[in-house]
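Here it is, the structure in full.
A single protein chain has been omitted; all remaining protein chains appear in their positions.
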Amino acid sequence: MSALIKEQTGEWEVVIGLEIHAQVISKAKLFSGAATAFGAEPNTQVSFVDAGFPGMLPVINKYCVEQAIKTGHGINGTVNPVSVFDRKNYFYADLPQGYQISQYQQPIVSGGTVILDMPDGSTRKIGVTRLHLEQDAGKSLHDQHPSQSYIDLNRSGVALMEIVSEPDMRTAEEAGLYIKKLRSILRYLGTCDGNMEEGSLRCDCNVSVRKPGQPFGTRTETKNVNSVRYVMQAIEYEARRQIEVIEGGGEIKQETRLFDPGKGTTRPMRSKEHAHDYRYFPDPDLLPLELDPAWIEQVKRGLPELPDERKARYISEYKLTPYDAGVLVAEQETAQFYETVAKGRDPKLASNWVTTELFGALNRTNKAIQDSPVSAKALGGLIDLISDGTISGRIAKEVFEAMVETGKEAAAIVEEKGLRQVSDTGAIEKAIDEVMAKNQDKVAEYRSGKEKLLGFFVGQTMKATGGKANPGVVNELLKKKLAG
Amino acid sequence: MAAPTRMTIAEARKALKAKKISSAELTDAHLKAMEATRGLNAFITETPERARADARRADAVLAKGEGGSLEGIPLGIKDLFCTEGVLTTAGSHILDGFKPPYESTVSAKLWQAGAVMLGKLNMDEFAMGSSNMTSYHGAVKNPWRKKGANSDLVPGGSSGGSAAAVAARSVMGATATDTGGSIRQPAAFTGTVGIKPTYGRCSRWGIVAFASSLDQAGPIARTVEDAAIMLQAMSGHDPKDSTSADLPVPNFEAAVERGVKGLRIGIPKEYKLDGAPKEIQDLWEQGIAWLKEAGATPVDITLPHTKYALPVYYVIAPAEASSNLARYDGVRFGLRVPGKTLDEMYENTRAAGFGAEVKRRILIGTYVLSAGYYDAYYLRAQRVRSLIARDFTEAYKQVDAVLTPATPSAAFAIGEKMDDPIAMYLNDVFTVTANLAGLPGISVPGGLNTDGLPLGLQVIGKAFDEETVFAVGRALEKAANFTALPEGMA
Partner (left out) sequence: MSLDKDTVRKVATLARIKVPDSDLDHMAKELSGVLGWIEQLNEVDIAGVQPMTSVAQMRLKMRADEVRDGGDAEKVTQNAPEGAHGFFVVPKVVE
């Protein structure tokens, strides 16, 4: 997709910034000891603090703070030794305290970068403005009753990291890559599970359009878009809508909009029609969050290898292409799988098998790599059989399919089906002689200069040997015999 | 032995230990007094059955020669403290029917120490007021009246029920809270002793919040010693309150009789108000003389930003309150007034549920935090608050404690000052500084005015130095020898 959209009045540039709400992985909530697990019965994971009862007070969960520090390091941000919790005041049915405890002027992390791995193998840096800790709200169910909304506070008070990007993205595709990359980093760090369906990663899209070189246009914010595909759809729709409005002589209203996944469109949010004034002020129930610099450093030292470092290592150590390396490191599980397969083997061959055959099989069977029917060890075993000449690459594909189906080891399938490659020149010569005898006309053609027919003879010989002949040996012998 | 309702907590404790009286007897006597003084409207909820059960349990413990520091002592609890299973309204219509499923840390500590609960005490709605006139449950009457007069006086506020009940001898002591003077001002108006400890000394967990950075719990009692006994039980670090101080609690009781010899007592010139009644000034001077006699040295000091304390308070407290009271929305507890939409339901509920003063403060608080006014009001007030706190820090380089009048006047008539918010706010002019600076302050009865109404003296101490506050308070109490009793008592 081009960075510019061409419309009646010429080219438009789309400017995108994303606000990601990432649910922190923790056992208990940010300011209370209630559980955070997804999918519990309504209001069963609610303390009186989360329900905003009179006299209840927040006490911060240290692990949630540590998770934010980790994430701050993971996006190359600056972890601030002092940050402040503020109250963001507004009324809503699923906001029991009447305010959200968030961080406004002094967030726990300032700045940062997320590097996008573009399909052509290049990279693009997207700036992160800030990361702050805040409480999640509860959940309103509007479809259970004709005239009432039901409120479940299980999610109320769960720790979120709001990660705000700079308006650095220019296409929906970049926005999609940004979310995927950020999600990958969060998963590597173990700070957010990135599950968009369950709402543990939510995205608000800030979109505006402008003529190239002009100042930023008025932006709209589309809320709670819960898949990468929807984010891209919402941005595309919003960009086109805005261009249409402006080209039609209208003006863009700064507003909050809601994505309709059914229609792939956005519409203004009714509940946000009131002009709001959040009246932020420092939460007097809490003190400034002061972090020991030694702790900040200690958390940094404990960071795992992150996707960008791992990718660089795959390129330098395994000589993979940037694209393949990028694909393999995107998910931690894939990278681990790959490394098990590649260990002590040809890393490029391992990469090919993982990214083509394995990914193909996973796609077909709709399985995650953790549930792969072929384990990393088993795939390694298959590659070993190729490398030591027991089977050919072609047979290996057949063996792989059998492995997917039966879950058996490669060696067992090769034995069972008698797929062991034939390198015995005597047997191959016999087969070649038969093929040549049956196709004397073609032999003559070959000898008169139509050397392209070699492929035909290779094929016939392979067919005659049930595909088990060593293709290298077949080639060599054929050439010799055909030469007369 | 004195009659049960004439005993102090200290005396009753001895009598209980010596088996001269049982907690059941002590409790029954106070329940009777509670009934006899119902006209004061000091209680919102009476819990006689709970009281008798508590007393039986306490007697069993005492029979074994065991028991906590308040074993068997009948107390009243301000209705701002959440009490498990017992109606808790904070004096507001909006908490109609609210029975907390939890117990505030401070009240839980009292029960742990063996205290007996007589009931929940009336108060200004959400602790906003200086007269107890703003309670949804009606005004509380001060058991004191002007000599020869029949008109009812206010007990002060917001802990008006606590002060009135202690003065009327229907409870041996009561919990109270103080955000701008709500313990000390009603104590002064009722001839009782009230101490607001240092911010962070008592946990705020389970106390309905008014202004979180100012609220502190404390006791109102008959004597300085009783106040020390109660505060001892109420204090201590609570991991559930992030602003609770993780410091050991000194032995307050032991400090009471420490004496004031050698102490330097600051006399801040800014507390001499133009137009204040002469009797207030006279009492203050009397207090200075008493302390001097007892061996302390008065030192003239200056607290230059004192005059700005009330305006600062009336920015910060309403700002915090506007946010703290947002949770009363008709969804999870208390009153709901239906509406067609969610916002209508909110607006109807909050319009019906909050009284005039609470609404006024929520609106002021909302305004001073709103876009465009935050810097001019809220941020500025916070800066001036720093200066007020700094005034004390400077003063405490020269002195050990500060002596001031507790209130600018004696108790006034019910209904007075209701149409003039600022005149009402001025009641807290001497007390509010301690809240802004987070310092401990005690109000001790110093004597009666010419109308026969009690007046209080205030001692403000250094942060976490309640011991000196108690010692100075006790010296004043001893010198004043305040033995007068109100006519409206049981």
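Read from first to last, the chains carry the letters A and B; within each, the first residue is number 1.
We take it that a residue touches a chain if its C-beta (ideal position, glycine included) is under 8 Å from a C-beta of that chain, and two chains touch if they have at least 3 such contacts.
None of the values given here were measured: they were computed from a predicted structure.
Quick one: which shown chains sit in contact with the chain that's not drawn?
Computed over the complete complex, the missing chain touches A, B.
Going by the contact rule already stated, which one of B:Arg38, B:Lys99, B:Lys147 or B:Lys261 would touch the omitted chain in the full complex?
With B:Arg38, B:Lys99, B:Lys147 or B:Lys261 as choices, the missing chain is touched by B:Lys99.
Thinking of the whole complex, not just what is shown, which of B:Ser159, B:Thr175 or B:Ser242 touches the missing chain?
Touching the chain that is not displayed is residue B:Ser242.
Have a look at B:Gly129, B:Gly200, B:Gly441 or B:Pro486 and name the one touching the chain we're not showing.
B:Gly200
With respect to the chain omitted from the figure, which of A:Met118, A:Leu258 or A:Leu453 is a touching residue?
Spelled out, the listed residue whose C-beta touches the missing chain is A:Leu258.
Can you list, in ascending order, the chain A residues touching the missing chain?
26-28, 32-35, 41-51, 59-65, 91, 93, 140-142, 144-153, 258, 269-271, 274, 277, 279, 282, 284, 286-290
Go through chain B and note every residue touching the omitted chain.
Interface with the chain not displayed, on the chain B side: 97-99, 101, 199-200, 213, 239, 242-243, 245-246, 305, 307-308, 311-312, 314-315, 322, 326, 329-336, 338-348, 350-351, 354, 359-360, 362-364, 366-367, 370, 377, 379-387, 389, 421-422, 436-438, 463.
Everything below uses one rule, namely that only the chains that are shown with their structure count from here on.
Hey, how far is the Cα centre of chain A from the one of chain B, in Å?
Taking the mean C-alpha position of each chain, the two centres sit 58 Å apart.
For chain A, which residues count as touching chain B in their complex?
It comes out as residues 48, 51-60, 87, 89, 91-93, 96-99, 149, 151, 274, 277, 279-281, 284-287.
Could you please specify the touching residues of chain B with respect to chain A in the complex?
It comes out as residues 81-82, 88, 90, 95, 98, 100-102, 104, 204-209, 211-213, 239-243, 319-320, 322-323, 325-327, 329, 331-333, 342-343, 346, 366, 369-371, 374, 378.
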